[in-house]
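The full complex has more chains than appear here; those shown keep their coordinates.
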C-alpha cells in the first residue's frame, strides 16, 4: 500500500465523474442484457401503441412523433430507476460519498452514464418508429439525432437528481415518475412538436421557438440540478 | 499537520433520528498510532457514531474533524479515512478486483491495479479476485470489503464489527492489516462485541451506551478480566 | 438517552382566525347567491366565479408563491425547521384550494364551453401545479428522517419554481400555434358594481380562510414534530 503519510492526490471533478460513469457502464456491460432489454421495451412499447389505435381513425404518420417521445420518456424512466438502485444495493453509495470526490462529480458521473443509456435506447427507437409507421427519415436524420440529444440531456439532468432522491425513500419505483414526469412535459412537448415539423418537411425556423425552450430547459436544469444534488445525498 | 495534532477529533457529537438520540454528546480524539476499541450493547449508537465520523451522517449538533478538517467540507480530508461498515459497500456485479481498483482510482492512487492486488492479498482473497462479488460467500465478501477500505492506506480507519463472518485466516489477516496501519501511523477505531478481539490492538477502550461514552480508559489502565466483568454488568443492567 | 422537548403548545382556545375565515366565506355565498344580480349571458353559472377566481388567486399566489416556494428556498440556507413546516402547511392547504379551482372550473366550463375541459395554457398550468404539489406531498410522506425530508422537499419546491415558466411557455406556444377547438371563450365578464363588490369580497374572504387554515395546519405540524420527539425519546 502507498505510504499513508503521503496521501495520494484525489482526482479532479471531471476525472472523478468519468470514473464513476465508467464504473456504471461496466456494471451495465456485465449485466449485458440490460441494455438489450431496454431496447425490447421500447420496441414493444411502439408495437403496443401501433395496435392500440385502429388505423382507420388516425393516420400512422400523425402518431409517430407522439409515440417516439412518449416511448422515449418512459424507457428513460426505466433506465434511471436502475441508476441508483445499483448504489443502494449494498450501500455502495456510502463508499462513493466517503471517497475524496465532490458530490457534483457523483451527480455528473451518474448523469453521464444515464445519458449514454438513454441515448442508446433512442438510437434504436428512432429507426424502429420510422419503420413501423413508415416515416421517411431521409434528410432529417441528423437534425433528429441532435434533437434526441437535447431532449436526453434535459430528461437525464432532472431524472438523475430525482432518482437519487427517490431511492432514499419508501416509494422508490413509484416516486421517481411522480416527481420527474411534470418536468418532462416541456421536453416531450417541444421534442414532439419539432419532430412533427421536421417530418412535415417544414423549414427549421418554424421549430425555432420550441428549440429555444428545449435548449433553455437543458441549460437551466443541468446547472440547477448539479447545484441541488449535494443537498439530496446528505443524510 | 504535526504528528501531535489529533487525527480525529469529535466534540459534543449528537445525532437524533426523529427524536431518538442515537448519539448523544460524544467527545473524544485520537492521535496518530492510537487505536480505540469501542464496545457497547445493541442499539448503543456505535454505528451511528462511525457514520458521523465518516461524514456519511450530518450531526444534529456538535462537530467532528479529521486531520483538522470537517469531512463534509474537506474533500481531500475524506481521502484520509477508510471505512468498514455493516454493509459490504461493494458492487455485486463487479469482481472483487474491479471493486477495490475502483476505490483505489477514486482515491487517485498512482498504481490502482497494484494497490488493489496488494490489498486483496493482504486479506487473503486474491485467489478469488476475479469472481463477481455476488458469487462470493459472506466471509469472502467481508474480506473484499476490508481490502476496499485499506487499499488507499487511510490515516484514520473506522471498522464496524470488522471481524464479522471472518474465519481464522481472515481474522488473522485483518489483525495483521490493522497492526500494519497502526505501525504506519494511522489512528484506528474498532467496534466489536468481542472484548478479547477488541483489546488486543487497543491503546484506548471505550464503552458506549444510550448514545454516550460511559467509560473511556487508556488500555494500560485496563485489566482484561475485570474490564469484561465491568462491561457485562454495564450491558446487562437496563439503561 | 431521553430528551425533554418543550411541552407542545396545545391551544385549547377557540381559533378566531379560522372561524372568521369560515364566516366570511359563508357570507360570500349568501351575498353571491341572493344579493348579487344574475349575469346576463351566463345566468347562474357565472356565480361560480366568486369562488373560482378567489380560490385560484389564493392557491397560486398566496399558497404556492408566497408561503411555499419562497420559504423552501430559504430553508436550504437557513436550515430552520419552521420554514419547512410553513412550506408543508402551505402546500397542503394550497392543494385544497387548487382542487377547488379544478372542480369549480370544469363545472363552470361545461355549460359555457360545452366541454368539461380544454387544454388552454392557464388550465393546464393549474393542473400541473396540482400534480407538482401532490408529488411534493408524496415525497414528504415517503421520507421518514426529518432533516432529510425537509431538504428533499425544499429542493423539489425550488426546481418546481424553475419549472412553472417552462410549462406555461410551452403550453401557451402549443395553443397559440393551433387555434382552440372550442370557440366560446369568455372575455372576463364585464361586471356591475354589485358584482365587483362581491368579487372583491370573495378575494378577501378566501384569503382570510387561507390564513386561518394555514395557521391551524402549521400548529398541527409543530405539535406533531414535538410529540414525535417525545414519543421517540421514550
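By written order: A, B and C. Residues from 1 in each chain.
By our rule, contacts are C-beta pairs under 8 Å (C-beta built on N, C-alpha and C of every residue); 3 or more make two chains touch, one makes a residue touch a chain.
Worth saying up front: this structure is predicted, and the values here are computed from it rather than measured.
The displayed labels stand for chain types whose copy numbers in the whole complex of this file are A x2, B x2, C x1.
The rule is short, and it goes like this: only the chains that are shown with their structure count from here on.
On a Cα centroid basis, the chain most remote from chain C in this structure is B. Core chain by CA centroid proximity to the global CA centroid: A.
Each chain gets a centre from the mean of its Cα atoms; for chain B and chain C, those two points are 50 Å apart.
Chain A and chain B have Cα centroids separated by 38 Å.
One simple way to say how far apart two chains are is to compare their mean CA positions; for chain A and chain C this gives 32 Å. Counting partner chains per residue, chain C shows two or more touched chains at residues 144-145. Shown for chain B are the residues that touch two or more other chains, namely 58. Those residues of chain A whose C-beta lies close enough to touch chain C in the complex are 158, 161, 165, 168-171, 175, 178-179, 181-183, 185-186, 189-190, 193, 209-210, 213, 216-217, 220-221, 224-225, 228, 231-232, 234-235.
Of all residues in chain C, only 76, 128, 131-132, 134-135, 138-139, 142-145, 148, 151-152, 154-156, 158-160, 162-163, 166-167, 169-171, 173-174, 177 touch chain A in the complex they form. Considering their complex, residues 16-21, 24, 58, 60, 210-212 of chain B touch chain C.
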